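I have a structure I would like to understand better, so I am pasting it below and will then ask my questions one at a time.
What you see is the complex with one protein chain gone and the rest in place.
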Amino acid sequence: MALYNLPAHELGNKLRKKEVSSVELTRGFLNRIAEVEPEIGAFVTLCGETALESAALVDAKIGRGEPIAPLAGIAGAIKDILCIKGVKTTCSSHILDNFIAPYDATVIAKLKQNDAVFIGKANMDEFAMGSTTETSYFKKTKNPWALDCTPGGSSGGSAASVAAGEAAWSLGSDTGGSIRQPASFTGTVGLKPTYGRVSRYGCVAFASSLDQVGPITRDVTDCALVLNAISGHCEHDSTSYNLAAPDFTKALTPDIKGMKIGVPKEYFGAGLDKMVEEKVRGAIKHLSGLGAEIVDVSLPHTEYAVATYYIIAPAEASANLARFDGVKYGYRAPGCRNLIEMTVKTRTQGFGNEVKRRIMLGTYVLSSGYYDAYYNKAMKVRTLIIEDFKKVFGKVDILACPTAPTTALPLGSMLDPLSIYMLDVYTIPVNMAGLPGISLPCGFSGGKPVGLQLIGRALDEMSVLRAAYTYEQSAGFHKTAAPLGGVSA
Amino acid sequence: MKYETIIGLETHVELKTATKCFCSCPAEFGGEPNTHTCPTCTGMPGALPVLNKKVVEFAIKTGLALNCEIQRYNRFDRKNYFYPDLPKGYQISQLFLPICRGGYVDIETDGATKRIGITRIHIEEDAGKLIHSGASISDSDFSVVDYNRSSVPLIEIVSEPDLRSPQEARIFMEKLRSILEYIGVSDCKMQEGSLRCDANVSIRPPEQKEFGVRSEIKNLNSFRSVQRGIEYEQIRQAAVLDEGGKVIQETRTWDEEKGVTHSMRSKEEAHDYRYFPDPDLVPFVAEPEWVAKIAETLPELPDARKERLTGRLGLSAYDASGVIARLATADYFDEAMKHTGDAKAVANWILGDISAWLNSNNLEMRDFPVAAGNISAMINLINKGVLSSKLAKTVFEEMLKSGKAPAEIVREKGLEQISDAGALALAVEKIIKDNPKSAEDYKAGKDRALGFLVGQVMKETRGRANPEMINKLLREKLS
Partner (left out) sequence: MKVSAQEVQYIAKLARLEIPEEDLALFVRQFNDILGYAGMLGKLDTEKVEPTAQVLPYGNVMREDAAGTPLTQEEALSNAPAQKDGGYLVARVMEGGGV
């Protein structure tokens, strides 16, 4: 198998055994990018030069016989929502297309301490608002399993880059499913950690009470490695848990005997693709065969989650995106005679339609006279959604369900905002409750990957990873590489 | 018609912390533009706020000093509006749950004590500064933004509409400054903007129960402008009503130079701040134990200090008020009292010569160069008869110049008062001899002549003679 299709932990072993150098590995990824990027379009910015410099430093360390961190010298793709000092950070928006971050996000600083190599900034839906990566100002990213399909979103570039062998691992961010859904569509493993597990400092905010940074990788082992590198308390993020993160690789034991896995009936309702349901139910049966106890459960407020989300997230976003006014950084509309005109033109020209729509929605639900009817109501329903999970987690250890109701959809097929929003119906409740959730491949439908979602208790990524690892090692779907154009939608 | 004026004040106080409210940038005043900033206080994408503990402690301390109830559960909200000095497009503030509620301040007005209610105190962050290219905002074709002040911690103290005159409003503000200075939470420099207030002013006919429509006056940047701005506004509103018009609810800005308020007019866009809980900051709890600990750090407050001065030390209420109004002055007084027992004399010097000197040099008490102990030593010399009150002025001036101790100055300059009867008798005899006409006049009943003779003796002794003794000696010799 080509090196670029190997998971990061195997590449790390080869580095340590000196079978290959980090510079060679990095060049390999850069060559792969040169080869497939015109078709995939996973990146907004490439960092080839600095990537090779970082790689050379790691090679020097290895040469001196110094120990290296698990991800050291291995190229990863970073969603363009995360600030890397001195590198363009655009959020795939026109309004930030010339913004060079003057500081490192905490997750980036942590990865730098691990000597990780950043190969480029990955494409995304503009400001992470979307589920197909089609709202990017710059380009549409294609799904490596079916080039006429979307890789999902909003972390579509991150997921596609890993699936296409352009990066060994990647970082995404997940506000309503933006890590797990593209992982599901691209046959990769995507983990949204517990809210507060990973620092949000330097991750451009979409909806602050929901956003969480996490890994998209080739397998569950890599997922644990990246999570180890990025998690932990951050003094710059008030919502970061002030407790030491465990060693997540300790969860990588193929043993789920006696684990109670709940299957929420509301996640198998109308709108779920038949083939997806079949594969997910098959995976649950497989888990049962591996020794887990399967329990039918109910999360009765699930049907309200999308509506709740589309009040809370836009409300927070409307404030978070108010800073883009053309004064301090980013795009400024030319030729304006006064300040209001400058602000309005800058924002009108700088934001795409989906972003505008959500800013407007958020402004509306917070505006005088509507706060109680919409925003406060949604915050109350959020409480009900959280209570659903609390009750269920008194009975089971994790939940198993589909990640998304469908497999990857054809590009341009979703025109109506509301039907795009429904793609996140199974992922949104997890953000609402701040829980950890993972998506991993559990089969194919028409040649396109299907994702299995496992959801855990707050701060219990360990159980989620253990179940995911056990299933993955037994089912083996992670071993199939994307054909790149070999399959049509 | 005669109207009653109803005033409520919203006072913004910049807290004297080392760092800003939500980031570790220095909060000190000044500096080159945009040199006290970081990603957080300039609203860079991805940056996040973390609350400064000292800000909360200062807010609680203020609440306690103003007799408020400290709220246990606290939270921050976002107040959304666009302006270039507000880098995030929202201000972090506390709308729904202010940290302090329901306090009061007692003020002295016309010799009586009046209690002014405090509705609430909340924490918020300051905005940056816009520097306009022209003489005024409307003459400016461009402006430049400096975020050094952005996110400096503020507390807003909202009073009940309990004030009834511009004079009361000013006294209230002065009292507030005293308290804030005493508890050490702010520099309270109105000229640097660390203490500023907006006034809500309305008027009503005396028989009317409900309040009239109010206007909010901004840009009251000195105690004088608080009083003048409100004075202008009550006259303006009265004129509107007298002409049969209606006062409209609006924001007006005080023009110090012209002495008028202008409507700010920007009413076409309704203010809809869309407050909601800030999800970047977690709620915090002010546990009673923490509040009690902060309460222990409260110093003696102005009212208690005044009581001490009028009680045990026997000062008049007027003098005591003068001494205690500013912390530096009150501390100077206390320091001086460590070295003398004459409170009245210390107060007189502070409120007299020292104040006059500070005023004429445009300085504050904290800049006064003479050590309090030296003022006391000087007073003691006077009381012991070593120094005359008249020559004390010379000593005072010399202390200002050289900083030397008064005893040393007296010795060096030979200013010691002559109280030796023998020495004075010689001088008196000489003067009587030199001025026979005056001596005769006095004997003939012209009392004024005595004054002349005393003056001549003083001249002869270069001011050092003890005036009472001269008087006595002259009378004896001429009787």
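The first chain written gets the first letter, and so on, giving A and B; residue counts start at 1 in each chain.
Here, a residue touches a chain if its C-beta (ideal position, glycine included) is under 8 Å from a C-beta of that chain, and two chains touch if they have at least 3 such contacts.
Bear in mind the structure is a predicted one, so any value in this text is a computation, not a measurement.
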item	value
Contacting the left-out chain in the complete assembly, out of A:F43, A:F185, A:Y374 or A:F393	A:Y374
Candidate in contact with the missing chain, chosen from A:H94, A:R347, A:K448 or A:H478	A:R347
Sole contact to the chain not displayed, among A:C149, A:M414 or A:A433	A:A433
Options A:L3, A:A56, A:M275 or A:L384, residue touching the unrepresented chain	A:L384
Interface with the unshown chain - residue positions in chain A	98-100, 102, 195-196, 209, 235, 238-239, 241-242, 301, 303-304, 306-308, 310-311, 318, 322, 325-332, 336-345, 347-348, 351, 353, 356-357, 359-361, 363-364, 367, 373-374, 376-384, 386, 416-418, 421, 432-434, 458
Chain B residues that touch the omitted chain in the full complex	17-19, 23-26, 32-39, 42, 50-56, 75, 82, 84, 130-132, 137-138, 140-147, 269, 272, 274, 276-277, 279, 281-285
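Here is the rule we use: only the chains that are shown with their structure count from here on.
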item	value
Centroid spacing, where centroids are CA-atom means, of chain A and chain B in whole angstrom	57
Residue numbers on chain B that touch chain A, as the complex places them	39-40, 42-51, 78, 80, 82, 84, 87-90, 143, 145, 270, 272, 274-276, 278-282
Complex contacts: residues of chain A adjacent to chain B	81-83, 89, 91, 96, 99, 101-103, 105, 200-205, 207-209, 235-239, 315-316, 318-319, 321-325, 327-329, 339, 343, 363, 366-368, 371, 375
